[in-house]
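These notes are about the structure you will find just below.
With one protein chain withheld, the remaining protein chains of the complex are depicted in position.
When the chains are written out, they are named A, B and C in that same order, and each has its own residue count from 1.
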Amino acid sequence: MPYIPHDAAETAAMLAAVGVERLDQLFDEIPPVLQAQDMALPEGLSEMALQRELEGRALANAPLRCFAGGGAYAHHIPAVVWEIAGRGEFYSAYTPYQAEASQGTLQLIYEYQSFITRLTGLEVSNASLYDGASGLAEACLMALRIQGGDKSILVPENLLPGWRRVLDSVLGLQNIRLVSVPYDRATGTLILPADAGDAAALIILQSNALGLLEPVDALTDWAHAHGLLAIAVVNPLALALLKAPGVWGTQGADMAVGEGQPLGIPLSGGGPYFGFLACRKAQVRQLPGRLVAKTVDGQGREGFCLTLQAREQHIRRGKATSNICTNQGLMVTAATIHMAALGGHGLQQTAVRCHERAVRLRELLTGVPGVSLPYGGAFFHEFVVRLPHAAVAVRDALLGYGLLAGLPLSDWGMGEAGDLLVCTTELLEEADLLAYRGALTAVLETL
Amino acid sequence: MPYIPHDAAETAAMLAAVGVERLDQLFDEIPPVLQAQDMALPEGLSEMALQRELEGRALANAPLRCFAGGGAYAHHIPAVVWEIAGRGEFYSAYTPYQAEASQGTLQLIYEYQSFITRLTGLEVSNASLYDGASGLAEACLMALRIQGGDKSILVPENLLPGWRRVLDSVLGLQNIRLVSVPYDRATGTLILPADAGDAAALIILQSNALGLLEPVDALTDWAHAHGLLAIAVVNPLALALLKAPGVWGTQGADMAVGEGQPLGIPLSGGGPYFGFLACRKAQVRQLPGRLVAKTVDGQGREGFCLTLQAREQHIRRGKATSNICTNQGLMVTAATIHMAALGGHGLQQTAVRCHERAVRLRELLTGVPGVSLPYGGAFFHEFVVRLPHAAVAVRDALLGYGLLAGLPLSDWGMGEAGDLLVCTTELLEEADLLAYRGALTAVLETL
Amino acid sequence: MSDSIFDHDHHAPALALPSDIPAALLRKTPLNLPNPAELEVLRHYTQLSQKNFSIDTQFYPLGSCTMKYNPRIAHTMAALPGFARLHPDTPAQGMQGLLQVLWELQEWLAATTGMAAVSLTPAAGAQGELAGVAMIRAYHAAHGDHGRRKMLIPTAAHGTNPASARMAGFDVVEIPNRADGDLDMAFLDQHLGPDIAGIMLTNPSTLGVFERRITEIAARVHEAGGLLYYDGANLNAILGRVRPGQMGFDAMHLNLHKTFATPHGGGGPGAGAVAVQERLRPFLPLPVVAREAAGALRWLDEGDLPQSIGRLSAHGGNIGVLLRAHAYLRRLGRSGVGRVSAYAALNANYLLRELQRVGYQAAFPERRASHEFILSVSDLQKATGIRALDVAKRLLDFGIHAPTVYFPQLVPECLLIEPTETESKATLDRFVTVMAQIRREALEQPELLREAPHHLPVGRLDEALAARRLDVAEAL
Partner (left out) sequence: MSDSIFDHDHHAPALALPSDIPAALLRKTPLNLPNPAELEVLRHYTQLSQKNFSIDTQFYPLGSCTMKYNPRIAHTMAALPGFARLHPDTPAQGMQGLLQVLWELQEWLAATTGMAAVSLTPAAGAQGELAGVAMIRAYHAAHGDHGRRKMLIPTAAHGTNPASARMAGFDVVEIPNRADGDLDMAFLDQHLGPDIAGIMLTNPSTLGVFERRITEIAARVHEAGGLLYYDGANLNAILGRVRPGQMGFDAMHLNLHKTFATPHGGGGPGAGAVAVQERLRPFLPLPVVAREAAGALRWLDEGDLPQSIGRLSAHGGNIGVLLRAHAYLRRLGRSGVGRVSAYAALNANYLLRELQRVGYQAAFPERRASHEFILSVSDLQKATGIRALDVAKRLLDFGIHAPTVYFPQLVPECLLIEPTETESKATLDRFVTVMAQIRREALEQPELLREAPHHLPVGRLDEALAARRLDVAEAL
């Protein structure tokens, strides 16, 4: 009986105390017709057999040197991060509603919120949302609440398509209109629309789905000039290097949202990651999700607790700022430890290395016959190369060299068939970049 | 500067407080001629680069399905064991000399001692020795202290050769004579010597190096009849199944010693493991190593502390029962959690499974043409098969099938060239046993 | 002694920023995150962890959230490099091992719930609910039935239910419960009609009792053209014994971080897989794993399921959590799942009896408890002014987490208690002893409770000050 402690004598004593003879009788209020169907489940495994089975499955996912990004990035995670985040006291703890019994998690979230506000240059960060994309949907809903009335959102066409689909799904339920803003096919960056229509907010990407840096100051100022809120979508690691959304343009962006995965979260096939969302203090009552504040106890000792819970569904029910309850707590735990372990300096160093590797690989790949660069603009650690063959075929062929070479833009319905979005991180050494060039050269020769 | 926190300002402030200007001046009492030679070390690596290098090295050790034993056994270790043993509070704690600040480790050792006494049927267990072999050397020294005078030890020739070499090394330093007791080449079990000479103790193996069970009752009684102490050498997992040394023969063995590795310790290429040593309470003052006892504090609260430290080198110095200081604490932590996680029932179940697998594999292998069984006696989970080719060559050929097929006895200077010592544990499923038979059949056909 | 990570900051020299990025786009101000040494990080967060209660260290008799043992093997398996290092955009041929795990989990959850199809993608229960009601919306829309704007929800439902319904564009109509805990059928009948999209129920309900007329409710809702949504928060009560599909539900979510023993992690990540009857399959959120004829597995996308409600997150959901749930369910197997609910019910009913024995009052004394039950301490409040919150805070002093209090709001001064099947009789007996002592204290030394907790790192915190002052980030 895995994980159930009762032995026969204990069970018997408890049944006797309850006043029944068999376990089945505990379900005597449930109509018998609803009970005890046989289920098409395999028989249980011992822990040993389970481990063997899952280790086999894990080995079936070939280890690849990763040059893919597109919203999920392969970074080094210091050993200390998950050694601590995996401790039972974090791992198996409940949501910190009982503040006195949760000071560890609460102080950690407070530190997380502090880190995010410093990265984004905004004043308030919530305690996390599910992921970057759903976080952006929440940011749009928040903007609509702030702006009032039935309005639309201006969505750049060079937003990651997966993110756009989430906006479609979530905002579509409330009949919110998403107005696409095209990008310049030559530069890859956004074309400012002629007018803002009835939009409540403009989404501003840094970087965009093509890896390119956008003129965020101008975009922010344009949004504000047209009475829109500016929602910044940012990579938190890049913010160690790039200008903080809070100081974009004249007034700064109003919200910053993004995918937290680059901060110590394993790729894990796509999740769990976490979304961060920061805003101005004036708008904190429209912020969805949990929020931790510092306070004192009766003796004046400093402590931490959840605050402004009246925004949340467990208090406000149907009128809450969001339905979110469980968020991505343990990921925030890991991200906080990760940011502390790297420190401000280490984060900046990592960001610089990611960028330097990208510059170098871009240079190497342009030396491969037939390979060109469709876009010339500045970038952080992702860039598009245009291949003389279908990028999907090239990507698949490079799997044989142990490389995940990047993301074919055609998978997203973007760019040309030969366009491949390539990403580098600090994990890649010069030898890896050279190996990529070599493998690509070989593959292109045979295709 | 890995792991050193000081920044330049902090270093400067501290140097100023000390009254020197440079770090070098802190070494001004050391003759300059002795200082600052250049060292042939490579430059340091980042954690990321280190991880990559060592993961590469780890992959260079091919994963093999393990049929080798010979004193080190591949068992399933429940995930909970090292998740807890790896917690910083156990992992990075000091020796529990400050009892009040070490109640976790001390209570755990007390529980370990309790478990070992119940497995061995003896009254006292120390807190561990380095490994089984060095533990046996300590047990011999202990026997000599108890018996007094210049005496010898009777050592079975079917003791694991690695263990015999440790006895030679350690006991040889004090000019203690080791008298070999031969085994019957037909049965593989010990031949009782005609007389005991001036021996202080007889070593009794359960099982012996050939995997065979010895007639421990008769051997124990013989030892006692000749005025010798009986030192039991046992596999702790087998004791879940086999008679406890404390009740061997009429009076029971006097000491039990063994390799603790089967109790939740990874194979790790040979260590760290741990040796356990149990004895009668009357002889506790001759026991080497640390010992934990239950006691009370000033308010009558129960607590645990190291006891009888006057036996140990840090108090008794040159007159200590042993020079041992650091023992194998963390391994004992893991072993204790392992025994608790399996429980008495689970240990017994595991032991039974190990045995059943061995019976089954032995049956399967005897069906392979040319393979025979040199010994017919009872065994726990190891047995010898006689192959029609050199066991070393067969073992090497089977590596290509992903199998570590066993230990060639010729490596030990025992048996015949074709003799291979094969071990099974609960990790091996029927499919593995069939695969072994298939691979062996194929290899024997081609050799 | 309070210790902040900001106390551990060693000055690091400034870095040169890349010259190929326009200066206007680069960070202008230094990044003011602290630069601690690794030991300082380790020690700080290890010490913080020790200020938490957790399943690994304490008993959580916490109603409405199944806080049971989270097997460590699930954690170590999810951390295997073959899973942890897998990029989500790896082509299917490079992630067959993972897809196999997810596909099996889909199949097993369908079997366990009596549903036809499963999507694992929702990141938590609330997102599962949103997906569920969005599928109901899409179903009606696909049938040209655009007038169904109202969702029926019991007053006692989890707060996420109305919030999710609103987020999916529905108006919420609340249905009261009767004094015996069952739903008010007369009220239900009054409201069923062509504007009703469906009903969201959890069964056993948040009152800790099984809704006995569920089959009848389902029939009436279906007759009125509505669909039934099952809130899986209380699935632990009936796991392996009663299947929502057989009760008549059309869609549901499962809280894998409750019923399927994945850890709460101090507030997440969870996973809120959704399961549906055949007619809702076309609307499942994406992606879903499918097995092709040749046995190869792949993700289904918009092309495969054009009627899907779409994507709820950028990738496949909280896959690391799904791996843990798979490991747990694989350990339990066919005969193990039924034991979960049997012993969860045994523990709850035993505890209810024992707590009644030492003087506590049950909210529904005539009903069989499910996996949880409600006590009310209104009698204490009348006698000494002691409230449910005071009892809850005092429990913390004994190293026991507080039950859920003031939920459901229907029952005044209530404690909602769920022991779960992984706690031993000895733990329950100790809890009873402590609760008996607290009851005595409430009557004899009420100030002891009102000022509790006494033995934790901090005493009762000033939440009003927290909201007023709103210090939510370390000042620069």
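Note that in this section contacts are C-beta pairs under 8 Å (C-beta built on N, C-alpha and C of every residue); 3 or more make two chains touch, one makes a residue touch a chain.
Note that this is a predicted model, so its numbers are computed, not measured.
One chain is not displayed; in the complete assembly it touches the shown chains A, B, C. In the complete complex, the hidden chain is touched by one of B:225, B:315 or B:447, namely B:315. Residue B:53 is the one among B:53, B:198 or B:445 that touches the chain missing from this view. When the full complex is taken into account, the listed residue touching the unshown chain is B:113, out of B:113, B:220 or B:424.
For chain A, the residues touching the absent chain in the complete assembly are 2-10, 78-80, 83, 88-89.
Chain C meets the missing chain through residues 1, 7-8, 10, 37-40, 42-43, 46-47, 50, 55-58, 69, 71-72, 399, 422-424, 426.
In this text, only the chains that are shown with their structure count from here on.
In whole angstrom, the spacing between the mean C-alpha positions of chain B and chain C is 46.
Computed centre separation for the pair chain A/chain C is 21 angstrom, with centres defined by C-alpha atoms.
Chain A and chain B have centres, each the mean of its CA atoms, that are 47 Å apart. Residue positions of chain B touching 2 or more other chains: 78-79, 83, 88. Residues of chain C in contact with at least two other chains: 12, 35-36, 38, 42, 46, 71, 73, 75-77.
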